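Note that one protein chain of the assembly has been removed; the remaining protein chains are unaltered in position.
Chain IDs A, B and C follow the sequence of writing; residue 1 opens each chain.
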Amino acid sequence: MSAFAGHYAYWITIFLMVAGMYILIARGNLLKKLIGLALLQTSVYLLYIAPAKLIGGSAPIIAGGFSTYSNPLPHVLILTAIVVGVATLALGLALVVRIRETYGSIEEDEILALDSADDG
Amino acid sequence: MMAEHLPILQVVLPLAVAPLIVLARDRGFAWVATTVVSYGCLAIAIALAVQVAASGTISYAIGSWPAPWGIEYRVDALSVFVLVLVSLTASLVAPYAQRSIAAEVADDRAYLMYAMYCLCLAGLLGITITGDAFNLFVFLEISSLSTYVLIALGRNRKALVAAYQYMLMGTVGATFYVIGVGLLYLMTGTLNLADMAARLREVDELRPVLAALAFITVGIGLKLALFPLHQWLPNAYAYAPSMATAFIAATATKVSVYVVLRYYFMVFDPAQLFAHLPTREVFIALSVAGMLVASLVALFESDVKRLFAYSSVAQIGYITLGIGLDNQASLTGSITHLLNHGVTKGAIFVLLGGVALRYGTQSMSVANLAGLARRMPLTAFGLVIAGLSLIGIPGTAGFVSKWYLIMGALEQGLWWVVGVILAASLIAAAYVWRVVEVAYLCPARGEWRGGEAPIGMLTAALAMVILCVYFGFDTTFSVGGAREAADLLLRAQK
Amino acid sequence: MKDDIILRVIAKLVMPFMLLFALYVQFHGDLGPGGGFQAGVIAAAAIVFYAIIFGLPAGRKLAPEWLVEKILAVGVLLYAGVGIAGLFLGGTYLDYFVLDADPVHGQHRGIFWVEVGVALTVSGTMLKLFYMFAGRGRDGEEL
Partner (left out) sequence: MTALLYALLVPAVAALLIAASHRRPNLREAVTLASAALLFALVLALSRDVLDGRYPALVLGEIMPGLELKLELEPLGLLFALVASGLWLVSGIYSIGYMRGNDEAHQTRFYACFAAAICAAIGVAFAGNLLTLYLFYEALTFVTYPLVAHHGDDKARSGARTYLALLLLSSMLFLLPAITITWLVADTIDFTVGGILNGKASTGTALALAFLYAFGIGKAALMPIHRWLPAAMVAPTPVSALLHAVAVVKAGVFSIVKVLVYVFGVELGAQAFAWLPWVAGFTIIAASIVALRADNLKRRLAYSTVSQLSYVVLAAAILAPLSIVGAVLHIAAHAFGKITLFFAAGAIYTAAHKTEVSQLDGLGRRMPWTFAAFGIGALSMIGLPPAAGFVSKWFMVIGALEAQHWLALGVIAASTLLNAGYFVPVVYRAFLAPARDTAMHGEAPWTMVVALVATAGLTLSMFFLADLPLGLAERVR
């Protein structure tokens, strides 16, 4: 298999990672930044999960008739990572909501303008 | 019977108290519980230090699953040093929290603040004590998430934006870290750090390992505010509630430095990796740039808390410089500076918290401090002493670490680095003196509610100030412990 | 939406099954896919569903916010408690082997209680998040 097709999971991982980072950096909307952050985290899930799958392997629950199992550890890790991701996202959204309430905007440049107006 | 379980109790104690606080929803109880748990953690940390000194590294298998299959908690000379630093700061800040939180955080949310504080403490201690790469990530996120909340609880609305920005950067950092760990896991098939270190030496394909090194460095670099990844820090420190600032400034970045130390010296194989990448040079360059640039920014900053926040960035430069110089003296200096700067900066922010309380304002400009010496003489004097420690005047804690860093640079023959260290100290003298001059020589003005800081706050602050001086004269613990740790790191490197 | 008769009837019918399914997922976690995490989310979803159909005040009456917070805290404490129980029975933290004379049985017992803790925590967290966001109007006043 070619380097591309054989490692398509990695390519997708890299694409998600870069896309997430790009959104995070390039967008001024606080909500869109969070979406970028979520994409970035998703890429990590894929990075862990994809190599754990053995072709032909079954779910790692011992039962008759199976000899190859997929590695369960990455799934557990990623479950934890997902929980962390959810918590981060929830917190981020909560912050955005509160920012919207106090500043009346979720555009970064407008918020910074309001802040410097405070100082001036 | 409990002596052998100290490593886990170190983390579980604050972790379990956080839900108790939520359950009770009572401010008074929350404060008592937080204080008790902080002192408990300190006691455990000291007990662990004694154990480690007596019998060497302690390994604790969670759930009786032996490493490398289960999660291992590992206490050695380095981690115990950081454990003591974190819990010491916590136990000094906790009693101080009562008045500070009462003044700065709405009553119905105060209990939340304490719960988050406990979680943050648990996370930081967990990062330090765990011997498992992924467990470390989880604790990193526990401490980070609670830190974001702590910052967002600040009164100024800018606190929200600061917390948001820190959250973005912190999460990117943590994600990068976990990507690095993922790559290492792919290459070695283990998550136990000690096991990983052994297996990494047998890995032939270096490229993924180099990528992992890069990801982990940048990721943790974000968390430790390594120049130029420090953008989140000034606002986060400036707008967080005083108690949160004091605690975070003294501990959070230090623990991240610890993670770097652990990975660089005890996981990666320097013979393989540092030969391929100019890691040391990069570290030295970034540290030097951070020391100079951040100090200069601090020199022209008008907000006091931001001024000292930038100073933190510069001081972190000292610490990472020691890593880059990579010899016994410089590492001793680095690790000592973790403690010394923690105590110093903790003292400064604790004192500023008292000032904020009495001046009734969150964002203080330097000019507003005019006449501080008349209004709050003890606070002002404490600021001077802590400031001297920040500069690195002999007889204070800051001097000791600076001495070792200079020795380290001299041993490497890097004369210009010595010059930079000293120049940065001079700039520090200039910005500290801006504050001192205003506090002592300018006539008082602006609003003031009268009196010194409340006695509880003042005691905590002065205890830290006294530590600043104490660690300048008696370095048995600070340098002694740091030296042990440095030896450990250098042994592991061989 | 509480005026829509179809939704109301369906909701009342479906809710018990949702909760039951949550329990199934919870207790089947020993044998197949499932566990406290999923169960907690499903249980929380049932309450959220109820609150969406019958309005937030009704939801708050069913599962008040203070209760949600307590559930959350109790869940964490349960988890930690299992770990500490291991300490007192002579093992290490989260050591399930010592929870029963028979180590395999001990594993079952340990994982069971831990999963209960997880379910409580997760459902509590989910509801807390829901209230946090649902409780805010466009201009920040509480609904």
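Brief remarks follow.
Going forward, a contact is a pair of C-beta atoms (placed from the backbone, for glycine too) under 8 Å apart; a residue touches a chain by one contact, two chains touch by 3 or more.
Keep in mind that this is a model prediction, so the values were computed, not measured.
For the omitted chain, the shown partners it touches in the full complex are B.
Note on the undisplayed chain: of the listed residues B:40, B:208 or B:395, the one touching it is B:395. Note on the undisplayed chain: of the listed residues B:50, B:282, B:367 or B:422, the one touching it is B:422. Within the complete assembly, B:407 is the residue of B:161, B:407 or B:458 that touches the hidden chain. Contact between chain B and the unshown chain involves residues 388, 393-395, 400, 403-404, 406-407, 410-411, 418-419, 422-423, 425-426, 429-430, 433, 437, 440-442, 472-475, 479, 483.
Basically, only the chains that are shown with their structure count from here on.
With chains as nodes and touching pairs as edges, the resulting graph is complete, every pair of chains being joined.
Interface comparison, A-B versus A-C: the higher number of contacting C-beta pairs is recorded for A-B. The distance from the centre of chain B to the centre of chain C, with each centre set as the mean of the Cα atoms, comes to 36 Å.
Chain C has its Cα centroid 24 Å from the Cα centroid of chain A. The multi-chain contact residues of chain B, meaning those touching 2 or more other chains, do not exist; every residue touches at most one other chain.
Taken together, the chain A residues at the contact with chain B in this complex read 17, 21, 24, 30, 33, 37, 40-41, 44, 47-48, 51, 73-74, 77, 80-81, 84, 87-88, 91-92, 95-96, 98-99, 102-103, 111, 115, 118.
By the touch criterion given at the top, residues 66, 69-70, 72-77, 80, 83-84, 86-87, 91-98 of chain C touch chain B in their complex.
Interface residues of chain A, counted against chain C in their complex, comprise 59, 61, 79, 83, 87, 90, 93-94, 97, 101.
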